[in-house]
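In this view, the complex is presented without one of its protein chains, the others remaining in place.
A, B and C label the chains in the order they appear, each numbered from 1.
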Amino acid sequence: MTDDRIVPVTMPKWGLSMRLGKITDWVVAEGDEVQAGDDLADIETDKIAGTLESADAGTVRRIVARAGEDVPVSGTIALLAPPGVSDDDLDAAVAQARAVIDAGVPDEAAEPIVETAEIGGRKIRYAGAGQDGDVVLLIHGYGGDRNSWLFLQEPLAAGRRVYALDLPGHGTSTKDVGDGSVDLLADAVVGVLDAIGASGGAVHLVGHSLGGAVAAAVAARDPRRIRSLTLIAPAGFGAEINADYLRGFAEAQTRRELKPIVAELFADESLVTRQLVDDLLAYKRLDGVATALRALLGTLVGADGSTQRIDSAAAIAALGDVVPVTVIWGSADRVIPPAQAESVPGATRRLIDGAGHMPHMERAAQVQAAIEEAIARAR
Amino acid sequence: MARTITYREALNEALVQEMERDESVIVLGEDNAGGEGAPGDHDAWGGVLGVTKGLYDRFPGRVLDTPISESAFIGAAIGAATAGMRPVAELMFVDFMGVCFDQIYNQAAKFRYMFGGKAVTPVVIRTMYGAGLRAAAQHSQCLYPLFTHIPGLKVVLPATPYDAKGLMTQAIRDNDPVLFFEHKALYDLTGPVPEESYALPFGEANVVREGGDVTIVTMGRMVHTSLEAAEQLAAGGVQCEIVDLRTTSPLDEDTVLESVEGTGRLVVVDEANPRCSMATDISALVARKAFGSLRAPIEMVTAPHTPVPFSGALEDLYIPDAQRVVNAVKAVAEYAR
Amino acid sequence: MGDAIVGIVANPLSGRDIRRLVTQASVFPTAEKANMIQRMLTALAAVDVHRVLLSTDLGGISAAVLRALRRRQAMGQAGSVSSPDRWPEVEFLDGQPIRQTAQDTVEAVRRMVTAGARVIVCLGGDGTARVAAGAVGDVPLLALSTGTNNVFPAVREATTAGLAAGLVATGAVQASEVTTRAKLLEARVGDRTETALVDVAVCTERHVASRAVWDPATLTQLFCAFAEPDAIGLSAILGQLSPVSRGEPDGVTARLEAGGTHRVLAPIGPGLVATVGVRDIEPMRPGPAYPVDTAAGVLAVDGERELTFELGDQPTVRLRADGPWCVNITAVMDASARLGLLRRPPAASPSTQHDPRESTA
Partner (left out) sequence: MTDTIERRALTRDQLLNVYRMMRTIREFEERVHAEFATGEIPGFVHLYAGEEASAAGVCSNLDQRDTIASTHRGHGHCIAKGVDAGEMMAEIYGRRSGSCHGKGGSMHIADLSKGMLGANGIVGGGPPLICGTALAAKIKGTGGVSVAFFGDGGSNQGTTLESMNLACVWNLPAIFIAENNGYAESTASTWSVASDNIADRAAGFGMPGVIVDGFDFFAVHEAASEAIARARGGGGPTLIEMKFTRYFGHFEGDQQTYRGDEVARARAELDCLKRFADRVVQTGELAQADLDAVDADVAAMIDKAVDDAKAAPLPTRADLLTDVYVRY
């Protein structure tokens, strides 16, 4: 029996297809004291590199996985424990954890199931995590896709069904976006909600940026269906927007052109890995994407070429007090200014220090906590 | 949606999607359907290694078997390209260029310049290259340096299924004559490939591995040999940056130079014979434009200056392998003035 | 026997006109013409013709025969086991400029006549035979067809034809017994004349162009020296309506017109079976000049457009009885059989079997 004061630090599941992560570097050493949210280790997968933040406070008593080592998802990589826990107990826990790491990835690990809904003649793809409970639907922003939520979807899925979709024009959904309007995107989201059988209420919407405006529009159509609305750096709450970023993203043709543009999304530009840029380029090069991005650019940016065209005020007003609204914003957002959080009436506001326009990627643990709170506040 | 498919399937999918998108795309070559005029199946082969399988029935009249007559049908593809078609012709093995080279380098390559910019020749010539199948001296050569030498031609060498599809799509949509080199040892290689169409631009090298110690510039099958070497080297603490040129014409000089400026050390890995090759070309480029960054002499890992031998015992020695790449990288990494 | 000379004239251009394109007429390659001459040389030697005069051309026929001769010489000197049959001495009629026109044939035949040829073999079609006929005088002519598009020349194997020519040349068979005199048609436009051995057609085409007549819609009038029911070519039209043999003194003439009183299906060329309207069929008497009643056009002789005529030219066509003396191959070989000319003594025994000619050589 291991001492239940021992808290394992496990390999996170970043994205539904992740099975294995490699610890590239330990930020902490044995003996260090950590607080919740402190960086523990740099981890990379075949898709992305990120930093694992501690979910708990405590003392790092044992590092289980060495730097450079591949660890299956949920494998224990370190142990936190108060000083009173004995070395023998810790060593026993290490041995148990090493056995899991050395066994490697189980063969039967299931591929995530990506589902397709036919909505308005378009194929909309979405994938879910979790078995039962309330439905959480995650809606990405301009140029993103359901993998934007890779740090959040699995962690949010304890006791819930968490879905992420690819909006029209994005990811693996049909690239045609018609007029590119928020309404058209909202139709797709409603269609997905119908497809997953979430018609009876108990739906929590989380939308980022353009996806925030879409989430607000969906909620406004039928507020009783929605139990909570979380907006991360949403569009539609002010005139100011970094139109150069949006245009640059739409127009970039090469890695060299795209990399500095993508850097504007993050407070910490080192997060812009070659893989991230390559994945975005691969998306941008799919037939139809250029047209879709141009159409959506017209939705986001007004005729003057510099200010926002979307206004979500009416949508929020339509919610009345039926749906609790939470707004999350990175303090270092260079795409839409965080001050616009003040323009969301009646919302609970969470400003994430040190995050840019992608707080759910840069400060996933804090964003997760904010979403959990929002869900908890729901009627 | 990206699935895992083979290099062969990726090429086939690019052909199918482009033929569906644009009816001026036609496919022709020896045995591209196979069985024409014979009593058995009419799509018996679908290309000698199956790349064009299934196209014949799907696109009636647009997949043409040809006599073994490379000058005539490669020339016909070029002529058809000047007349509004987008032909994809297959020169079964690049070794056969000797029986049709005039049409490629004197005709297709020169029309635009020679005719004062008035010609557009959007032809793709697919061809198999490379050693490793015990196919001996006349069915195993690389020869892409010869085509790279000719102004007016574009030369493409995909290393992965993803690149194979994207570069084939671009080759078909491109308005210049394109030589598309498919390594015969890569057809069964699998990798993620989106279902949708996409075009990868020419002249954009791909950094397939980042590393700060030594730059490896390579292409085609040698990308995989270099990756294997880089894994071994990483265990010993040497981090290689691998640049896959993807196209040798146009050439992404910037990516090569940027990488060498970062590492100061260059190994070029090229399956072709060493003289007047991509190995010498990249070496000259770096020596000329990044001399100040170099901290060690440039190394080349190539085939020897011999024809490709038949016997497996010899062919295995002929083809550059990971150990030779490891040795070259170590030599430049450990070089001290 | 030393003066048993045979002349062979071959036309390199015959058999390649537009009818290959418009009616799938047969192609007769140069190499096959040269082969015919070589087979004929073997046959001529076999019946003791020692000297052959051969026309020269730029089309490759004489050159191919010359190459064959040199090859045989080399093989003979090398004592090859398959030493070739004897051939006569072959004299090439070179030294004359070759103009690649019908005049080449005329010149060659004239020189053969002057050199004392006893028979002149002509390889070609109706056109070649017609040109040769105009120059042979009284020397017997053996016209052999190269191709199938012909009425006048015989379609026979060259070896047999060679034997027949040789038997006449050496006098083994009397020429007077195996030759018949052909009729001639003489077409005249002003002071230009052309002769035909089979037919003269009046054609509304304005230009000679590719020469061959292949489009029946252009024809208005037809004159035939003879018209056989089994012919190929324009004479077949009247051959089915009013046949006239080669031996009869008269010919036959008619007007061709879509709305004519007769309509007949006729093989007017290889691969060309047409329904032709015909009226005013009448015998054509030797002697008088028959007028052409078309204002302007071309006169085609033996199927080739040759003489153009314009308004006011008033062309005429006349039937003559003084055509060339033609060797009848069947008659020659019948005579040979009757006379036993090709019989040889029975072999004495297998061990002494040899060519009897060698013992007398």
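To be clear about the criterion, a contact is a pair of C-beta atoms (placed from the backbone, for glycine too) under 8 Å apart; a residue touches a chain by one contact, two chains touch by 3 or more.
These numbers were taken from a predicted model, which means no experiment stands behind them.
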{"item": "Displayed partners of the chain not shown (whole complex)", "value": "B, C"}
{"item": "Residue among C:60, C:243 or C:260 touching the omitted chain", "value": "C:60"}
{"item": "Residue touching the undisplayed chain, where the options are B:39, B:84 or B:237", "value": "B:84"}
{"item": "Touch criterion as defined above, residue of B:2, B:16 or B:119 at the omitted chain", "value": "B:119"}
{"item": "Subunit C residues touching the omitted chain (full complex)", "value": "12-13, 16-18, 20-22, 24, 27, 29-31, 58-61, 63-64, 100, 205-211, 215-218, 274, 296, 308, 310-311"}
{"item": "In subunit B, positions touching the absent partner", "value": "26, 61-62, 64, 66-67, 69, 71-85, 87, 102-103, 106-107, 110-120, 151-152, 154, 174-176, 203, 250"}
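Throughout what follows, only the chains that are shown with their structure count from here on.
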{"item": "Distance-maximising chain from subunit C - centres being C-alpha averages", "value": "A"}
{"item": "Chain closest to the middle [Cα centroid of all protein chains]", "value": "B"}
{"item": "Whole-Å gap separating subunit A and subunit B, where each centre is the average of the chain's CA atoms", "value": "39"}
{"item": "Intercentroid distance (Cα basis), subunit C paired with subunit A, Å", "value": "97"}
{"item": "Interchain centroid distance [CA atoms averaged], subunit B/subunit C, Å", "value": "65"}
{"item": "Subunit A residues within the subunit B interface of the complex", "value": "114, 125, 172, 175, 253-256, 274, 278, 282, 285-288"}
{"item": "Contacting residues of subunit B [partner subunit A, same complex]", "value": "1-2, 162, 166, 194-201, 204, 206-207, 210, 254"}
